[in-house]
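Contents: one structure, followed by commentary.
Every protein chain of the complex appears in place save one, which is left out.
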Amino acid sequence: MHDLNPTDVNKETDVTVDTRDDAKTTATSTTKAETTTKADAKAASKARRGKLFADLAPLIGLAVLAIAFVLVGTSSGTNMGYAVETLINQSVIIIIIATGAIFIFAMGSFDISLGASTLVAAMVAGLVHNATGSLWLMLGAAILTAVATSLISATLAAVFNLPVFVTTVAMLSVLGAVAAALVQTTGGAQIRIDRAFSREYDTLAVKLIVAAVFLALCVFLFNYTRLGRVEKLVGGNPMTAKLTGVSMKLTAIAAFGIAGLGVGLGAFLTVLRTPTLTVTSASDIGMNILVAMVFGGMVISGGPRSRIYAAIIGGISMALLNQTMSIMLQGMAGGAGIAQMVRAVLFLAVVWLAASGFRTKVLPR
Amino acid sequence: MGSFMQRATGTLIIPVGVFAVVWTLATLDGASLFSSGDSLLILARATAVTMLTTMALAINLNSGRFDFSLGAMALASSTIGASVAINVGGGFPVMAAVTVLSGALLGAFSGFLYVTLRISPLVSSLGVTLLYEGLAFTITGGGNISFTQYPELVSFGKSLVAMTAVIIIALIGVYTVFDRSRFGSDYRSLITGQAAAVSAGVKEKGNAIKTYAVSGALMGVVGLIQASSKGLIEAGSINFSTIGIMFTAFLPMFVGGYIGRYSNDKLGYLLGALSMSVIGLGYSALKLTSAQQSLITALLLVVFLIFLSNEERVGRWWRKVKGGNRTPQQPSDTDAAQSVGTGAR
Amino acid sequence: MRITRNAVAGTAATVGMTLALAACSSSAGTEASGSAAADGGDAVETVKMCALVSDVTSSEALAFRDYYTDYIASEFPVEFVYSDELTDAEAEKTAMEGFIANNCQAVISFASADRPTQLDMAEDAGIYYAVATGALSAEEYETFKDYEYYVGAIGPDAMTEFQAGYDMAQYFIGEGDTSFGIFGGGIPYYLEMHINRAAGMLTALAEDGTTSYGGATEMGDILGKIYADGTIKIQDFESDVYELTGYLETWDFDAAWQASMAEMIAADPDAILAVGTGNAILGSAVDGTDIQIGDIDAYTEDNLVAMENGTLGFLAGKFTSINGPIFAATLSAVQGEPYRTEDGSAFALSQGYWTATSAEEFQEIVDADNVESPVYDVDTLSPFVATGATYDEFADFVGKYTFADLVG
């Protein structure tokens, strides 16, 4: 995470205005000049507060949602103990996959096939478990499959110079077909693993351990090693990164590898949580991780402002919101539609706040 | 840009080639591409839907604006149009007018949100998708809208003439608006020279909102055609289940971009859509399962992209092989691929 | 100092504490309400029943829902909470978690992606669980029949589904039809209901001596072949009498699908046998041809219109209030009187379809059973809600489900 400490923010504003000649030369900076009024000091501190606020918006969103959840839940007699556990159950897979995916998004790439690869990895894991009965082989299979699929996308994109997004659009279709083929191998509609087995391991402890280990790894790699810096550098300006000696191919492969690991672990937990896998399983994951990341303050175009914590914040926020909405709208016809509209509005509001310190004269792209 | 022959070849090589390959494969398999009387209608309808979606996607993607909400706009506008026509009456004209108009309004609102919030268009479109899916769901309470009792509302999609007319009108309309009008001139200047155009007085916000409105109107027409070809509107689609249609537009968009180098990208979108629809007929003639179909389509997308991204390399290699010294057809860096790069690398 | 990380930590701590406190403080309370529900007894207390639904859009699903929320909820001391559309096992589990957290006292499940998980969750949480319009497989039944909170299942079992397909084909054969198209719906997704129905259709055709499907003529073999192929292959259909002119599956609506549909219709069969939603998907396409559709769906207005104008020739459908008995059994269980078989197991009862082959029959059915005045009305159901009725009496009641039985 690249943060600004308060003094930095303060001084930075001064620098913004210290660039008289530069400021006017591009339309982008002209805005700064134009919008800065005579009340300089006021404006400067306002800008500083704006950026600080923007940085905090996802956290504020999380806090507000948590309070709303507790208030709504308590007042409607919800079993909060169970509800909190549910919260973790429902968000942990999204958080893991999304946190891994941040490595991809930080470098300005966009992978839309993560949901599909979760499904395929989960299916392979399920099949391996059914064949061997082993937990560890199943975990290994999930990770291997996910990393392999992820690396195929990365390699295709890197070797042939393809836009990652469209490559993953193609991967989405391919993985869908693979999932259909995998199901067909069982001669039935689903891949199902032993209930007793999944119940044994589908526990809070397993989830928290897997999540803690993986998230710690991600935070470490992202914030304390060369990899994270390089991902952000590539996201900020790929050309510069290249001309600074960063290997785009290796960087992409590393990012996709970690994302693949996350998908693998997510798939592993998916099998434990829902031991019955069909071609439509995990279909929501692909988009939900996107929403979670953005909700948590991730800049979708990546770059220096990427944050590794975004998925955690966003994932929990989404789960809180979903639960609160379902408590409030339970039993209401069309409730799902209204809940989704509320979700949309909140989503846009948080993103808007998070972007508030970083506006330019031209529209963002 | 080269001679007429060169341009004609570049323009037609893909659609003609696709047709030849698909026709040959079908014939070898003993099947016919146009096995039923409805084949032409299906071809026209699929071409219309794909072309409109491709245009709706491309006009914003060219400006680096990625739009997940295309399907949601089609869904919401047709839901509104059908509900009004069923509850108020007025038959197909009312349904068509309300659908396209509400499509344009939904598009404009989406654009308005984007320029007002000033957030990444991709992110804004995620929110809009949720919003419009939720809207359609709320209107019907999640139920489907069925036209079994109102066959007159859906005869539109069963008319070859109507579908052909849609294609022609949309092509001419979109070409006029984006290539010949003042709006289009501003639009194109904003694509590649955002900052310069804005400082020269081009109104970017208005232009963006209008572009979104056009995109929404096109998706309104798509919604209309889909409602009539399915005979129902699945208004209960939520949780991003409407985004699938967007993916069908990528390949024709790239094909269109390629063809656009030789003639015009709008014509390219038509020919790209036509090629995809021919391939669709081929799938049916060859009796491929849907898994096989999606696999092949995905491979085609990847192969074509590889070709586009490595055209220079391919060209260089080709010149080496031929040993000749033909002037390289310099690719203007595949516009579409480029914008996808900026919008969502 | 790194503001953002501190803020993250701070917020996380605050959120965590809030949640933890809320969790602890309320768990005692729920404990109490949970046991109150288990004790039952008090008939005046409103029972919170939750419905898991995989389909929220079809008119059948909406009619079922209206019957519960409009009719039943106004006649019995219950409130219904419906899930969103549940597309997969994960969604089902999520919805179950929500139900349990929100103190549902019983779950009536229409969603079948992962029944074992639902059953386990209900059992763990101590809330009643019932299967509506469906059945557990034999294997599943053996596993779960002794669960304390498993109420039982009422609905068409595999055989009923098979029979519905069989009856449909038999009807059109009886009409003298010889050429057929088949709409296979969710067969490639291994939707068992659809596979069973399709097997029924093919088995009916195969009763003619010259006819076979992939060499098979028996129900079991045909079923096996469909499972193996994941589709129906018309080239494997052999007959001197009948002709299979086309086959269509899924609801893709893309160009290839449309072409396949057009091809099936262009072949001009006498009838198209649909495993489900035939009129909704194909109705407008066959409009203006002589092709009739045989369908397994619900008694909706759309289907009535189709039957009136001749598009729909045969309809097997669940009637609106078909879920009355399972509700009665569930409520009875919540109020302390679950129905158990002689050996103490949960019940597994079968109910089939009502069929209509003319607009008149259709109208009779609609008139006899609708949300305002269902055949399973309060007077019919009340005797089976915690009144001391035995399992055999209940089973007998459920078994009399035909139009003739209920309407007369």
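Annotations
A, B and C are the chain letters, set down in written order, and residue numbers restart from 1 in every chain.
Here is the rule we use: a contact is a pair of C-beta atoms (placed from the backbone, for glycine too) under 8 Å apart; a residue touches a chain by one contact, two chains touch by 3 or more.
Here is the rule we go by: contacts and distances are computed from a predicted model.
The subunit not displayed here is recorded in UniProt as "Sugar ABC transporter ATP-binding protein", chosen from "Cytochrome c oxidase subunit I", "NADH-quinone oxidoreductase subunit M", "Sugar ABC transporter ATP-binding protein" or "Multisubunit Na+/H+ antiporter, MnhB subunit".
Under the touch definition stated at the start, the shown chains contacted by the missing one in the entire complex are A, B. Within the complete assembly, B:D186 is the residue of B:D67, B:E133, B:D186 or B:E311 that touches the hidden chain. Among the residues B:T9, B:T24, B:Q149 or B:T176, only B:T176 touches the chain that is left out of the figure. Set against the missing chain, the residues A:G115, A:P163 or A:G303 yield one that touches it, A:G303. The set of subunit A residues touching the chain not shown comprises 2, 4-5, 7-8, 10-26, 29-30, 32-34, 36, 38, 40-41, 43-44, 224-226, 229-230, 232-233, 236-237, 239-247, 250, 303-305. On the side of subunit B, touch with the chain left out of the figure occurs at residues 176, 180-186, 188-189, 191-193, 196-197, 199-202, 316, 332, 335.
Here, only the chains that are shown with their structure count from here on.
Inter-chain centre distance (subunit A to subunit B, centres taken as mean C-alpha positions): 28 Å.
Touching two or more other chains at once are residues 180, 284, 333, 336 of subunit A. Taken residue by residue, subunit B touches two or more other chains at 141-142, 238, 290-291, whereas all remaining positions touch fewer.
The residues of subunit A lying in touch with subunit B in their complex are 26-28, 30, 108-110, 156, 160-167, 169-174, 176-177, 180-181, 238, 284, 287, 290-291, 294, 299-301, 333-334, 336-341, 343-345, 347-348, 351-352, 355, 359, 361-365. Taken together, the subunit A residues at the contact with subunit C in this complex read 1, 3-6, 52, 55-56, 59, 62-63, 66-67, 69-70, 73-74, 76-87, 89-90, 180, 183-184, 187-190, 195, 199, 270, 273-284, 307, 309, 313, 316, 323, 326-327, 330-331, 333, 335-336. Put simply, subunit B touches subunit C in their complex at residues 35-39, 41-43, 45-46, 50, 141-144, 146-149, 151, 154, 158, 226, 229-232, 234-236, 238, 248, 276-277, 280-281, 283-285, 287-291, 293.
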